[in-house]
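Complex shown without one protein chain; remaining protein chains in place.
Going by the order they are written in, the chains are A, B and C; count residues from 1 in each one.
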Amino acid sequence: MSQHDHLIKKVDLKKLRPYGDIMDDGVVQVAFTLPVPYGPEAREAAIQLTQQMGLDEVKVATMEPAATGFAFFVVYGKMKHTVDYTKIKVVKVESPVHTMYETNALIKEQIGRRVVILGACTGYDAHTVGIDAIINMKGFAGDYGLERYEWLDARNLGAQVLNEDLLKLAVDSGADAILVSKVVTQHNIHIQDMKDLMDKAAKMGLRDKLVFVAGGPRVTHQMALECGFDAGFGVGTKPSEVASYIVDELLKRKKKK
Amino acid sequence: MSQHDHLIKKVDLKKLRPYGDIMDDGVVQVAFTLPVPYGPEAREAAIQLTQQMGLDEVKVATMEPAATGFAFFVVYGKMKHTVDYTKIKVVKVESPVHTMYETNALIKEQIGRRVVILGACTGYDAHTVGIDAIINMKGFAGDYGLERYEWLDARNLGAQVLNEDLLKLAVDSGADAILVSKVVTQHNIHIQDMKDLMDKAAKMGLRDKLVFVAGGPRVTHQMALECGFDAGFGVGTKPSEVASYIVDELLKRKKKK
Amino acid sequence: MAHLELNQQTLIECRRLAGQIVSKVKPVIDTNTSVSIERSVLRLIGVEGSVKQLGMDYPVSNFIVDQLREDRVLSRGALFWFANALLKTGASVEELTEKLANGELRLSQIEKAGMAEIKKTAGELCRKALAKLAERREERNLLRKSLGDPMDMTFQGKPLVYVIVATGNIFEDAIQGKAAVEAGANAIAVIRSTAQSLLDYVPEGATTEGFGGTYATQENFRIMRKALDEAGEKSGRYIRLTNYSSGLCMSEIAAMAAIERLDFLLNDAMYGILFRDINMKRTLIDQNFSRMIIAYSDITIHTGEDNYLTTADAVENGHQVLASQFINERFALEAHMKEEQMGLGHAAEMDPWHPNVLLLEIARAQMTRDIFPKAPIKFMPPTRHKVGDIFFSHLMDAMFNFTGILTNQGIQLLGMPTEAMHTPLLHDRWMAIKSANYIFGAAQDLGKEITYKKDGIIAKHANKVLDDTLVLMRKIERDGLFKAIEDKCFANVSRTLTGGKGLEGVIEKDKEYVNPFFELL
Partner (left out) sequence: MAHLELNQQTLIECRRLAGQIVSKVKPVIDTNTSVSIERSVLRLIGVEGSVKQLGMDYPVSNFIVDQLREDRVLSRGALFWFANALLKTGASVEELTEKLANGELRLSQIEKAGMAEIKKTAGELCRKALAKLAERREERNLLRKSLGDPMDMTFQGKPLVYVIVATGNIFEDAIQGKAAVEAGANAIAVIRSTAQSLLDYVPEGATTEGFGGTYATQENFRIMRKALDEAGEKSGRYIRLTNYSSGLCMSEIAAMAAIERLDFLLNDAMYGILFRDINMKRTLIDQNFSRMIIAYSDITIHTGEDNYLTTADAVENGHQVLASQFINERFALEAHMKEEQMGLGHAAEMDPWHPNVLLLEIARAQMTRDIFPKAPIKFMPPTRHKVGDIFFSHLMDAMFNFTGILTNQGIQLLGMPTEAMHTPLLHDRWMAIKSANYIFGAAQDLGKEITYKKDGIIAKHANKVLDDTLVLMRKIERDGLFKAIEDKCFANVSRTLTGGKGLEGVIEKDKEYVNPFFELL
């Protein structure tokens, strides 16, 4: 298509904008409910709000009487804002992902003993499926869980484990790493619980003795760091990623000493 | 529930905000595609753009690899912006809606002759279903079309009628009102066509001799006024609303004279 | 209607095994009571209100039962002591409650009357209590008749449209419940706040803060009941209200629900054990009493087998669900419930990308329908495999709705597009109901139009689940229910007989234990 190159509009990464069906058209879909009755005034309020969001050429795809006194809107518009994609720096877990065999070999050769890992779903959170997926034998998406690793001693404590109990157990079992799963996020309860664990760990002098890893569908690495953890994993995490990270981090710490 | 009144949060119309599941929580759903590869940087770009839209507590519900080089996002956030609902004034078609019998009676008594109406889908627009719904006998949603009105002489010219032809026909037939349907809106072709009609009408000295009514799924009264029409009708319009408006407008003009 | 040809012998055998399994644990149920049962008894006879304790409103019923336990006399039953006190003080129930609450009296300290007298008074109290419950039950029947009952249609028509509210704030719940009714919902559940089930008391008063749900309190029940009655009046149909008779307060919530005319209760013989790590004995004892109240009050229960498919793969583990349904059915019969009251739970929780997944879901749904023909059946939506792509999630719910109408399920809890994100927003629920309205209408009579191939994928899957169930039931019967639970027979979760919360709240009944409800209900 080279003879046409001048006709093809390329993405401007310095001024990145949403793509609808033409480069840089900025098309965005928005939906929300307003607590006012369905009608032309509600429609106008929806348009004005959408405009305030920085959308141009606002089109109300639909206004629906969701209930007496509530109007639901689907709106399309073209975003004026842009973001400089070239300037975006994201902190991410940087360790390479090893296979189970590689991770086992690394531990065997460079640590020489089984690495002890405790996992739990803390606070009142009873969503164990995520932590089970990481730890239990069966694993997740075809990737074996940590229990399957010969050179890991991974223990799944299940749900509703209190932070203090978890830390006590970690001390007792001489754990190298703690895995915390947080799924319920209402009122940011996950963040509170995560920070509380790290406060308690600090008080017990455990902060740097253990690798602290958090996970859950709304957990990001960034946010885990902000809560004082060493790493965070989100949606779709595979056990091998977690194992790789823990071992790499342990080796890094070992070298530092 | 009166003893609980103090516990119930009422809507603040001066600072109206979207409603998710608690009054004033401001929850908004946004979806768009960014023309960059799926990955943490794209995710961050999406978050930053959403924040620029004035959303707080941004949560990326999903990032999907829509294609190589394209990431699709569904994001939730809480809108900071508000709108003063008490200040919203919308221009709307204000005429009361009469039944077919009432409209017929009004014409019979106060005009005394059949009112001639021409309808067409103009330009290259071939979407006749809308104008058919308004004019043809059968009507729309159980409401009879204008052809059915004894005291209206409504003629449906169909699709792809050129503006000049429409105006010429209007003169020839001594029409009282012109109904224009615009459905295709790409590149705002509907607005161009509508303005062009009114320019031509003005040149022919017809502007005030006829009632000009526009309609279509993206037509609003406001926008029709801006194009120089007398009224505009959108999604779900019923024939009786249009008939009522035309007759009321004709009577108003009659009184003015 | 399309039906599956299922091996009737296997069904009979499964039910026989369920009878055996339940009768083996029946002694535990019969010889024990629990703090929850005793508190329920007090609530039923009219002990209301709260005391201040640790800075919060603590229910008087808890306060009284705690004292009896402290004084190590609870084994005779709260009613023994309460009836005795009434006899000896001549006070009314209200007066006595007042005096107990402010510390003027303490039940175990009051001089004892004769057993016959006590039993007589206790019996009277119970009969009066039941008369009140019967009144609420009849009130429901009247309203069902006067307004029209969407459930009457369930067996010929469409599944009952059922949604949850979970704002944490009962007043918003009321608003959203009403909104849902306008959109077409016929039943509303107020989801409980996370971990309320682990509280050994029921909070008091109207509440406006919760995590992932709203506290179940008697005042909240009232507020919501009133809101839904209003909505029902307006919409011209009887609207059902749901809460949770589950967790450590299983039986008292049944009592409160009966008093406040709730219609549906989540109530399962094993859910608390498996999913809240509540002690086995405690759960089995409580479920029995709660179900007796439920039976009397004509409440429909929803069992929790759907949850198994969130921790155990749904394609592989249909038999866990069915086995549990047979056991739940049996426990319910023991508590005098009618089959018509059994909203046995199951769910469409298979991986959406599994080949022919709709056929497998149809198989499971249809077999559930055919095996429990009189039970309303509660059909739960996809949740486990829901992801943040709300558009895709909405489709999964559409296919779930389709399965529901095709196989004639009774009560359809609608899935939400934002299941993987948050408890439903007002418009999430609105669009979910619109989906059900559309699909239930579009495919209304499809189930009557088709027949399934005899040896097809659907028939094979159903028969496989049934065969697997028989194997599982045999194991459970052989090892006993307690051991079976330890061996992860349900939901792939293991619990032990002495583990879990609330065992300390189980008390062996004295031979002088008094609780006429057991005879009257």
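The criterion applied here is as follows: contacts are C-beta pairs under 8 Å (C-beta built on N, C-alpha and C of every residue); 3 or more make two chains touch, one makes a residue touch a chain.
Here the structure is a predicted model, which means the values were calculated and not measured.
Undergrad: With the missing chain put back, one of B:D24, B:D132, B:D153 or B:D230 would touch it. Which one?
TA: The missing chain is touched by B:D132.
Undergrad: Touching the hidden chain in the complete assembly: which of C:Y201, C:Y238, C:F379 or C:Y452 does that?
TA: Answer from the full complex: C:Y452 touches the omitted chain.
Undergrad: If I consider the whole complex, including the chain that's not displayed, which of C:V357, C:L425 or C:V514 touches that chain?
TA: Only one listed residue reaches the unshown chain, and that is C:V357.
Undergrad: If I consider the whole complex, including the chain that's not displayed, which of C:H3, C:R137 or C:K434 touches that chain?
TA: C:K434
Undergrad: State which residues belonging to chain A touch the missing partner chain.
TA: So the residues of chain A touching the missing chain come out as 1, 4, 7-9, 19-23, 27, 29, 59-62, 64, 74, 76.
Undergrad: Tell me which stretches of chain C touch the chain missing from the display.
TA: Residues of chain C in contact with the hidden chain: 2, 352-353, 355-359, 362, 389, 391-392, 394-396, 398-399, 402, 417, 431, 434-435, 438-439, 441-446, 448-453, 456-458.
Undergrad: Extract the touching residues of chain B with respect to the undisplayed chain.
TA: Counting only chain B, the missing chain is touched by 31-33, 64, 66-68, 70, 72, 124-126, 128-129, 132, 158-160, 184, 186-187, 189, 217, 235.
Basically, only the chains that are shown with their structure count from here on.
Undergrad: Farthest from chain C by Cα centre, which chain is it? Let me know.
TA: Chain B.
Undergrad: At what distance in angstrom does the C-alpha mean of chain C lie from that of chain B?
TA: Here the centre of chain C sits 49 Å away from the centre of chain B.
Undergrad: Quick one: which residues in chain B touch 2 or more of the other chains?
TA: Answer for chain B, listing residues that touch two or more other chains: 19-20, 23, 27, 29, 59.
Undergrad: Hey, what residues on chain C touch two or more of the other chains?
TA: Chain C, residues with two or more chain partners: 168, 387-388, 420, 422-423, 425-426.
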